[in-house]
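Every protein chain but one is kept in place in this view of the complex.
Naming follows writing order (A and B), and every chain is counted from residue 1.
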Amino acid sequence: MSHPTGRRLAHWAPALTLAALVLLVAACSPDQYPQTTLRPRADYARDADAIFRLTLGWATVVFVLVEGALLFALYRFRNRPGAADPVQSHGNTTLEIVWTIIPAFILAMIAVPTVRTIFKTATKPGPEALQVEVIGHQWWWEFRYPQLGITTAGELMVPSGRTVNLEMTTVDVLHSFWLPQFAGKRDVFPNRYNNLWFKAEVEGNFPAQCVEFCGIQHGRMAYRIVSMKPEAFDAWAANFNQPPRDFSADSAANPLVKQGQALFQAKGCVGCHSLYPALPLIGPNLHHVGSRSHIAAGTLENTDENLAKWIQNPQAWKEGVLMPNLGLKDDEVHALVAYLRANQ
Amino acid sequence: MADTAHAHADDHHYTATGIDNRKLAIWTFIGSECMFFASLIGTYLVYKGRDVSGPMPHSTWLLKGVEQEQMLEIPLVTFGTALLLFSSFFVVLALNGAQRGNRKQLLGWLCATIFCGMFFVGMQVFEFTHFAHRGMGYTTNLFSSTFYTLTGFHGTHVTIGLIWLLSVLAVALRGKLPPEKSLNLEMAALYWHFVDVVWIVIFPVVYLIR
Partner (left out) sequence: MATTAIEQTPAHSVEATGLWSWITTVDHKRIGILYGATAFLFFLLGGIEALVIRLQLAQPNSTLVSPDTYNQLFTMHGTTMIFLGVMPLSAMYFNFLIPLQLGARDVAFPRLNAFSYWVFLLGGLLINVSWLFGAAPNGGWFGYANLTTKQFSPGMNIDFWTVGLQILGVASLAAAVNFFVTTVNLRAPGMKMMQMPMFVWMSFITQILLLLSFPIITVALVLLMIDRTFGTHFFVPSGGGDPILWQHLFWLFGHPEVYILILPSFGIVSEILPVFSRKPLFGYAAMVFSGVFIAFVGFGVWAHHMFATGMGPFADAFFSLATMIIAIPTGVKIFNWIGTMWGGRIEFKTAMLFAIGFLGMFIMGGLSGVMHASPPADLQQTDTYFIVAHFHYVLFGGAIFALTGGAYYWWPKMFGRMLDESLGKVHFWLMMIGFNLTFFPMHILGLNGMPRRVYTYSEESNFKLLNQLETLGSLILAVSFLVFMYNIWKTWRIKATAPADPWNGATLEWSIPSPPQVFNFPALPQVSTRDALWEMKRAAGGSVPEPQRVSGKGIHMPNPSFYPLVAAIGVTVTLGGFIGGSHLPVHIAGVAILLFGVYSWAFEPA
């Protein structure tokens, strides 16, 4: 007396399941996901990944055995015509003991490496590490390098092959800083520093985003992690420590850039955005913003078009962000874009 | 035998444990309230000693550059505490009177209980206003906020207990509290004891331990 739709569904269910599984498997390959945690590229991430694979392995074994037992029971003990009344067993103490001890044993196999890894990853690196202070803001990330006298925002530049030690805090609400490719995550709290460290094994420009709900624009509080060879990193740091170029005194400078520089002062941008390599203000530091790969807290590629779009109306892309819509005219925007682009 | 069991179960006082439902309910509620006060006391302890400025419980502090005495005034509160503890004893005597049908004993000791409770609340009101005059508002610092919140919630519970005891007194005065209805007083008395026990924890934690 089974309903026709029910029967049709049950008939197609295996095929549909297979199709869904195929799609899922296709979507499974971690390499298509730039923010994946499954391709660890630093020591910390590898330790975390090892524990993940250990637990995944055991979970798979248990899954196959237990779901298998369930499916077997459903098949073997389904009611068939003429079947005898089942034995009214109430329990079995031996079984209870066995199926308490075996899971405990499996969990011990997970617990021991877990505790070992917890303590290993809690040990702060020594003085050879590069120190970076990470500061969360609603809705962007600030990075300071106390050893180098650098303040920047949006992109965490690190040398590969060298331990980087992150000391992290926030100036407003809780955020969480995550390096899925290199390390786990840590929440950031006001008036406190949390610590994370890693040694990147590869170079590249990787995306990441804030991972603790922090208000209206939590979804667009992203950043980039840019790992580069140590020589390249040193060159970047040295270059960064140059003061901002003053185009007003430069007769060879593009007039649009000069106009942009003047507007940067006149329109009040300087009130929030510093162009000095070591000076933080309430907005992201824009020193050398022209050469960053992304803007708007890692959410827009740093093209002239995007930069213009952002400056024209930040609220349109990121409603609620603290940067107001200044009501700039098109030519003013172009000038500012040119100026910022020249700041490399 | 089954019939007497049925009849017994349908008797409107039947309980599987022999404890009246309402008495068991008060105990259950008290258990829950213990967690409520444990959380408040925990919060007080977490923030204890974390203030860098403002009124201090057991040390001097600066108000606009002028040194002030420690905020907590132990003698008055100790007296109030003693009265509250005695009131628990008095309500036991009142309950005994109710259970034995001794109207004078019931009314007398119940009034004594209520009087002690009112004194305690009065003392707290006085204490709070005095502290406010001395410069400790609700939001002044962490100590002030946790102090007022913890002792304030306790004081509110005492007040509710007083309203309850006064209601029972009114019923007793109208002669509607015979021995078979003494459970009504017993429930209020249990709640009153609980409120007292909570204070036995709060008083040392806040006032005595430095």
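Here, a contact is a pair of C-beta atoms (placed from the backbone, for glycine too) under 8 Å apart; a residue touches a chain by one contact, two chains touch by 3 or more.
Model, not experiment: these values are computed from the prediction.
Asks: Using the document's definition of touch, tell me which of A:E96, A:D234, A:D250 or A:D331 contacts the absent chain.
Replies: Considering the complete complex, A:E96 is the one touching the chain left out.
Asks: What residues on chain A make contact with the chain left out of this view?
Replies: The missing chain touches chain A at positions 1-3, 5-6, 9-10, 13, 16-17, 20, 23-24, 27-28, 30, 32-38, 45, 47-49, 51-52, 55-56, 58-59, 62-63, 66-67, 69-70, 73-74, 77-79, 83, 85-92, 95-96, 99-100, 103-104, 107, 110-111, 114-115, 117-119, 121-122, 138, 172-174, 176, 178, 180, 183-187, 189-191, 194-195, 207-220, 222, 299, 319-320.
Asks: Over the whole complex, note the residues of chain B touching the chain we left out.
Replies: For chain B, the residues touching the absent chain are 2, 5-6, 8-10, 12-13, 15-17, 19-22, 24-25, 28-29, 31-33, 35-36, 38-40, 43, 46-47, 50-52, 138-139, 141-142, 145-146, 149, 167, 171, 181, 184.
The criterion applied here is as follows: only the chains that are shown with their structure count from here on.
Asks: Starting from the mean Cα coordinates of chain A and chain B, work out the distance between those two points in Å.
Replies: Spacing between the chain centres: roughly 51 Å.
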